Structure formats: C-alpha cells, structure tokens
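The other protein chains are all here in position, but one chain of the complex has been omitted.
Chain lettering (A, B and C) follows the sequence in which the chains are written, and residue indices restart at 1 in each chain.
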Amino acid sequence: MDTHNDAELTLAEARRRKFLIQAGVTVGSLAVATTLPGISHARSEHSMSTQHHSPAVGGFWPGDIRLVISISMQFEAGGQPPKGTDSPFPKVDFPAGVPSDPATNTWFAYGYREGIPRMLDLWDRHGVKVTSHMIGEAAKKHPDLAKAIVERGHEAAGHGPRWSSEYAMSRDEEKQFIAEGTRMVEEVTGQRPTGYNCNWLRRGPNTLSLLQELGYTYHIDDISRDEPFIEQVNGKDFVVVPYTLRNNDILLVEGRNYSPDKFLAQIKRDFDELYREAGTRRRMMSISAHDRISGSPQMVSAWDEFIHYAKSKAGVAFMRKDEIARFALHSPLTLRESETI
Amino acid sequence: MDTHNDAELTLAEARRRKFLIQAGVTVGSLAVATTLPGISHARSEHSMSTQHHSPAVGGFWPGDIRLVISISMQFEAGGQPPKGTDSPFPKVDFPAGVPSDPATNTWFAYGYREGIPRMLDLWDRHGVKVTSHMIGEAAKKHPDLAKAIVERGHEAAGHGPRWSSEYAMSRDEEKQFIAEGTRMVEEVTGQRPTGYNCNWLRRGPNTLSLLQELGYTYHIDDISRDEPFIEQVNGKDFVVVPYTLRNNDILLVEGRNYSPDKFLAQIKRDFDELYREAGTRRRMMSISAHDRISGSPQMVSAWDEFIHYAKSKAGVAFMRKDEIARFALHSPLTLRESETI
Amino acid sequence: MDTHNDAELTLAEARRRKFLIQAGVTVGSLAVATTLPGISHARSEHSMSTQHHSPAVGGFWPGDIRLVISISMQFEAGGQPPKGTDSPFPKVDFPAGVPSDPATNTWFAYGYREGIPRMLDLWDRHGVKVTSHMIGEAAKKHPDLAKAIVERGHEAAGHGPRWSSEYAMSRDEEKQFIAEGTRMVEEVTGQRPTGYNCNWLRRGPNTLSLLQELGYTYHIDDISRDEPFIEQVNGKDFVVVPYTLRNNDILLVEGRNYSPDKFLAQIKRDFDELYREAGTRRRMMSISAHDRISGSPQMVSAWDEFIHYAKSKAGVAFMRKDEIARFALHSPLTLRESETI
Partner (left out) sequence: MDTHNDAELTLAEARRRKFLIQAGVTVGSLAVATTLPGISHARSEHSMSTQHHSPAVGGFWPGDIRLVISISMQFEAGGQPPKGTDSPFPKVDFPAGVPSDPATNTWFAYGYREGIPRMLDLWDRHGVKVTSHMIGEAAKKHPDLAKAIVERGHEAAGHGPRWSSEYAMSRDEEKQFIAEGTRMVEEVTGQRPTGYNCNWLRRGPNTLSLLQELGYTYHIDDISRDEPFIEQVNGKDFVVVPYTLRNNDILLVEGRNYSPDKFLAQIKRDFDELYREAGTRRRMMSISAHDRISGSPQMVSAWDEFIHYAKSKAGVAFMRKDEIARFALHSPLTLRESETI
C-alpha cells in the first residue's frame, strides 16, 4: 500500500533533516532556497505567498513552502500538421489537392499571436515561473516568442520536433526524434531541455531509456501521483514530475463546450484538498495551459482569479518542473517507485 | 402500479412491527441495530447523524434511521487490460509490438496510489463504511490496499476476476469466471463477498442464477428503484440493492469535462428529494466512487462537502450493501418484485 | 416576415373580442375558462398563479392567463425494444443468443417503478395537469399506471404502439401503426388520444394526413414556434402545439453528464423571457419530462423549484395540450401558417 507509515516517516524525517543540514537549509525559513539550485523562484516575493505564516509545515519542500504548484504552458501553435489536426472544427475529408486547412491553422495561430503573449503577461503580473513544453517546429517558426519565454524566466522543456506518435517508432527512430527536438529548442532558446513530454503523454517502451541516455533528468508523462517520485531507468534514478488530466485545459474545455468557470471551480477544489493534505505530507499540484486554449481572454481571467486565490494561502509556491525534479532527486523524502508501468 | 396504497401499508406496518418486536428492536431508538447483524455501522456516532431528532420516521429502516445512503467504491485500478481500455485519452491503434499503454495505465495507477488511500481517509474522518467492488486482479496486485479496505471496516464485494463481458459467456464459462473472482477477493482480504457487480452492470441470462448457486445473497446490477427489493432467483429470495447511474462518478465526469461541482450539486438535490420522501416510505440513496475518478483531490473535496451536508440532517445513515441486503431480506416491508427483467 | 404588425393586431383584436363575447368570456377574469371546454384546469387554484394581479394582459389566452406552460410527460418505459436501445450505457454488440439487455431495461424500468409515480405526486402537489405521450406497449404492460395518469386529470396522447421509424413506413404501414397505438391507449385508459408525437419527432411525408384521417386534432412534432398555430392538412385546419428540444430533459441530460441545476437554470431563463413577451403577444412555453429522466429525485427537485418559481408570477397557467389545441382552433388570434415544412 502506498502510504507512509509512522515508522517510515520517522526514519525519513531523520534522513531529511540530515540532508537539509548538509545542504545548508534552515527548515521553516525562506533562507533555504538560496542554496538549492533551481528553486530560486520559490523565494520570489511574487511567486510564493507569505501573507500568513504557516507554522506547522512538515518540511516536505524547501523552507516555508507548504504546497508547490507547477504550471505547464504548451507552446505547440505553428507546429501542427497543415491539415487533419484535432481542433474544435468538425472533421472533414479534404481533397488531396487542398494543401492545408486555414480555419484550423488560424485557431492554432491564436496561440502564438495572442495566447502565449497574454499568458506571459499574466505570469509576470504574479511573478510565477512555468514550464513551457515546446514543439521544436513551433519554436523554430516563432523564435522571438520562444526566446521571450526563456528570457522571462520560464523553463524550456522538450516536446518533440513535431506532432508524432513516439510509441509507434523503432528505438532508433525515436532516438533521432527526441534528439532533433532537443536540438531545435536549444538552438532557438539557448536552453537545453532537461524534462520531456510526449505527444498526448503517450510514450513507448523505449522512451524513458532514451531520455536518460540523451541527458534528460525527468519526464511528466505519468498522472499517477500528486507529488514527484523516482523510478529506476537504465539502472539509475529518473524523476517523474507528474502531469495532470484533471486540471488540464485541453481535456476540460477541448475548444468546444468551453467553460472557464468550470475550469476555475475545479482547480480551486483541487487546490483546497491538496493544500489541506500538504500539512502532513509532500503534495504537488499540476495544472496545464495550452497556448490556444488557456491563452484566451476568458481563460486568462480564470487563471488570474485562481492565482490570486492560491497566493492568498500561506506557503504556496509556484515552481518550474526542472526545479522540482532537482529538489526531488536529492531529497531523502522522495518516494521511490519499484513498479514499472 | 408500483406504489403502496393505504391498505397495503397498514398490513405491512403490522407485519413490520411484529418482526421488529421479534428481532428485539425498539422502534425509534438506536438500540435496534445491535441485534441485527451487519447494521452495526449505522449505530456509529459518525456514520449516522443524530444532531436533530427525527420524530416522524416511519420505521422503514432500523431504529431512528430515516434515509440510508449506500456508497460504492470501485477498486479496479491495476486490473485493467494492458492496452485498449476506456480512459480520458483519445483512442489510438497501438502496433502489435507495443505491449502496453503506459499513459492510460498511470491514469489507472492513480486509483491505487492516491485515490483509494485518499478516500479511505475521507470515510474514516466521517465514520462512513462503504462497499468496495473489487476486481480480483486489482486486489491481487495490491493486496495491502485490499486488506486495508476490509480492516478499516468496509465491505469487499465481487466484481469479477478481470474486466470481461459476462453477458457473452456460456453458463460454464461464467460460473468459472465468477468463482475465480470470488476466490481471489477472499484469498486477499479474508472476506468472502456476498454481493456482486458485473462489468458495466451488464449481466447475462445466467448471471443471477449462478450468483445464487455460488452463495451470493444480493446483486446491484439494477437501477430501477430507490430502495432494495427481492426477486425470485432459482425459486428463492435474492436481494437487489439498486445501483445508480445518475449519482455515478464515471458517467458524470468520465475523466473528461470533469466537474466536481456539478457532481456535488446533483447528489445534494437527489438527497433532498429522497430525504423528503423517506418520511413516508423506505428510501435508499446509492452513490458510486471509482478509485481513479472520485479519488482525486477535487472530487474528495466535493464528497466531503456532501457528507457534511447529509450528516447535518437527522436520521441519515451510511450502510454497507451487505448490511442493507441482510436487513431487506428479513424485513416484511421489503418490496417483492414478480417481474423478471 | 413572421411578426404581427399593428394593423394586423388591431384587426385580430377586434375579431378576438367578438369571439370572446360570443363565447361568453369575460376578458381579464377567471370566469372565462368555464365556458371553454378543456381549459378547466387553468381555473384551478393550484395550476394558475393568482398571487399578483396582472392588469395588462392582452387577452391572448382565456381570462387572466398571461403565459401558458405545457408539460409533456413521456410514458415510454417498458415499451422499448429488448436490446440495442439508446441509454446511458455504452453501446455493445450482443451475441445473437443473448435475448435482452437487462442493465438497460432496468434503466427504463425506473420510469414506471419510480419516475412516473414520483412525477404524478409532484403534479398533484402543484395542481398541474400535463400531457402524457404514451407508447402503446408501455401502457399495456403497466395498465394501472396508465389509468392512474388519466384518473389524476392528465391527458393521454398518442406516441405509437412501439418505438419505430414512421418516416420510413409506407402510407398503409404507417396508418396501421398509428391506429394500433391509438387503440392500445384507448383500451387501457378509456381516453382516445387527440394529439400525436412521433418517435424522436420524426414524422414522414404522410404522417399529418393520416393523423387527421384518424381523428387527431393536433400534433407536436414541430419546434418552430413559441405558440400554437394552424396548418392546412387535407385541406382542413390542423393544430400544431409546438414541442421543444431546448427545454427537453432528454437532450439536456441524456442520462450522461446529467445536470438538474443546468436544466433548472435554463428553463427559468426561458420562462423569464417568454413571460416578458407574453405581455404583448400570445406565448406558450413547452417543457418535456421523460419517465426515466425527469422522474429521478434530483430532477423532480429541480422541477419542483421551477413550478414554485413560475407560479409566483401572476397569470401563469399550466394547460394540457388538448386544451391548448381546442382553444387555438377557435381563437381568431391563432397564427395560420401557409408554408409546409
């Protein structure tokens, strides 16, 4: 059964304290994060709420942090195939001579023309740093936008060079595929991705092994937990920073039957329960924002309301997934999963 | 017509009073349940609301109970086929060489890693006992979790050894199938199931007959009433403890277009009307909670709010389905259905 | 263009006043309805709200009535085919040897076991009379329930002997089909239907002609207006009492993604606007209630709230469709449609 029992917690707590002391961390204070690379944003006045003091946090995250929120911002617009892509438009069969589907492509274009710029302003207003999963070709087509994302403090993560089904590739094909996407993002942004997200989360039997070979330290294509954990890949530690479907704009709104209020209501409920649980164990909340969906005015309005709400609670921090992965890798409290899924 | 007329009620009332006296029951008091096996939980301070006195309850349930709520908690995660299962992910055709669909399997894994542990804590906080429908293979893969469910006072009910369409089996195949699932749950939990639930409620022409042969006393694959009733199976009484689609998380949220607030609003409305009706006839409310769906933070938050609400009304009790079946089998007020569906 | 201009209204008003005087009607008083057959229920204390006086009603309906609400209650449960029917359950292919789908059939059985009895009690509590569209076989299987509907003051209307696609029948086949359904309802209830509703509203090219030949005076398979109107069928007047999809429980909740609160909110909005409009022209609001859907506790709770709300406004009357048709047939204000759809 996957719960900590008391004995385990006591042992883990002892190891954690030792680790934190070695790392120069002062438990229960904001001084912690300075000595851990990548958690710097958690110290920011804007990204962590400090209005109320939170005395009883168990030290599951650095410093005073009680609950970590991790936001994914997909940068996919422009990287979609020219026709036949999923969108709110009805499916039609295009004659072979029709080269593209402009209607759908303008739906995607909203992502780079309005969506990401609007979200970048939102994150800035709140001092929130996010993880941007970048399709290589999307970044290549709009390099200034990709660069702006990184320059404004966000993480550039891998998402493949284009939309393709990795699970159906041979090992060699997939290796080239991942490497190509990695190179594209690095060339455009100057930042080498350390985290990965497959198309629709659908990895194949070789994906994790290849990611580790290619220098990745974590992946997100797992929705089984509300906290980061460690799996063995190629005999070494590899971090899972779990993703989400339940707090995922693309599943909740799908372009059709759109409801920002519904989205807002349920991420607030999710937050409430995780915040409660975070008093006694490590908890992380994942939320995702696709360029062309969460970038609309009505969705940004809902996101804004959510961030205000979350920041009104003591000890809430927004962290990039690379920061979370680095912290999890070194924390003695991190769950270690022996099961392979 | 399926309503009690006054004459019937008077007769039934006379029989009921006689039965209750024989059973040592004091009508209108909490002393009742001690003498009826399996209704013990209804006496618990936590599972039955006693804040307000409910003077006019008609004795349709033991003691002061006015309305019974029965919660089903599916334990299916880990028992799903390795690929091709229904989930919020889009359907794809996996090449034959791809052994499994990790993305979907991590969605299911959420059920045993986070969902059931979180729900068990919720039930404990409220003193609520539920019926857990266990897929045999799910229980076998996570025996500690299956055992914890029973040890914390919940019912282990049969749900087949794996996901399969019983309606399409021969009588012999189906007999082996049910027996295998029964054995698996008993081996893991030490509790022999007495109630049964087919995959998607879809029983075949031999299912009920086989269940009775194999020692089951009730099934739930019927959504035609808001109270338990008795059918003749193999010439003997067999109890139906009706299940629900309208208060069923899997139909309401489906993983997509998730809305815990919608779920909460409608189970509250259902409760309100059944509670009203329960003043003059026997009423039971059924609600279901799937491991990977109702086990999310946002759904547990909604469930928590519902249970608080229900418990604020006098005479509301949460009962396991085996308790309900045993009570219904001996109560002279139980409806007897001659029609075969 | 389909709006009254002032000149037409003036002319129509003159004709209306003459008609009302001939009919012995006192405009603006409750005395009216007594002299018009079939509007008797509108006089009931319960079915028409008289809390507030409504001085400026234009006489578009009898007496003080400002807005008419017409409720359809489908009685279909028990009349469905044994397998393969639409329901909230996933579609499956049953082997030929499997005679029926018990899961789906218990979903339908809810309609006669709980749904209609619960709705009948609701209508009685409010003094509301409705139109019940009866599948012949459903009425035959549960004759006591069908009789109770009529005995409690509701209208038995035709809905075919069983679920079948009239649009695909020859004229002779369809004639037999309609006649058979008519006979079944009359035999069971003693009431000969005068109104008709095709399966899923889908009439064929001969339907209206046949209905008139067979003695029907109105049909509802038209959703193009918010008031009754007259079409020429076989060269004679035939009334359309429009039905609805937008206030139709089966389209709004479909058994899945159920939301009684959503249903309630939108019928209240529909009412608000129609009530406003009803101050200056004839307006009718149609709402439908299927046995197995609107008959649930949560939906009856929503209906109850709506009826309370509607009755709190002056001049709101609930009328059966046969009453509406008879009134429309004789009222000089009734729209006459030359277009054939």
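Just so we're on the same page, contacts are C-beta pairs under 8 Å (C-beta built on N, C-alpha and C of every residue); 3 or more make two chains touch, one makes a residue touch a chain.
Since we're looking at a predicted model, the values are computed, not measured.
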item: Neighbouring shown chains of the undisplayed chain, as defined at the top; value: A, C
item: Sole contact to the chain not displayed, among A:D124, A:D144 or A:E173; value: A:D144
item: Selected residue (touches chain absent from view) among A:D172, A:D261 or A:E339; value: A:D261
item: Residue of C:G58, C:G204 or C:P332 in touch with the missing chain, whole complex considered; value: C:G204
item: Positions on subunit C where the hidden chain makes contact; value: 1-3, 86, 165, 167-168, 198, 200-205, 221-226, 245-246, 251-252, 254, 257, 262, 265-267, 269-274, 277, 285, 339, 341
item: Interface with the undisplayed chain - residues on subunit A; value: 88-90, 92, 94-95, 98-103, 105-107, 109-110, 112-114, 117-118, 142, 144-145, 148, 255-262, 296-298, 300-302, 304
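Definition applied: only the chains that are shown with their structure count from here on.
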item: Topology of the chain contact graph, where touching chains are joined (line, ring, star, complete, other); value: line
item: Proportion of interface numbers common to subunit B and subunit C (over half same, under half different); value: different
item: Chain centre separation in whole Å, for subunit C relative to subunit B (CA means); value: 37
item: Where subunit A and subunit C are represented by their mean Cα positions, the distance between them in whole Å; value: 53
item: Interface hub residues of subunit A, defined as touching at least two other chains; value: none
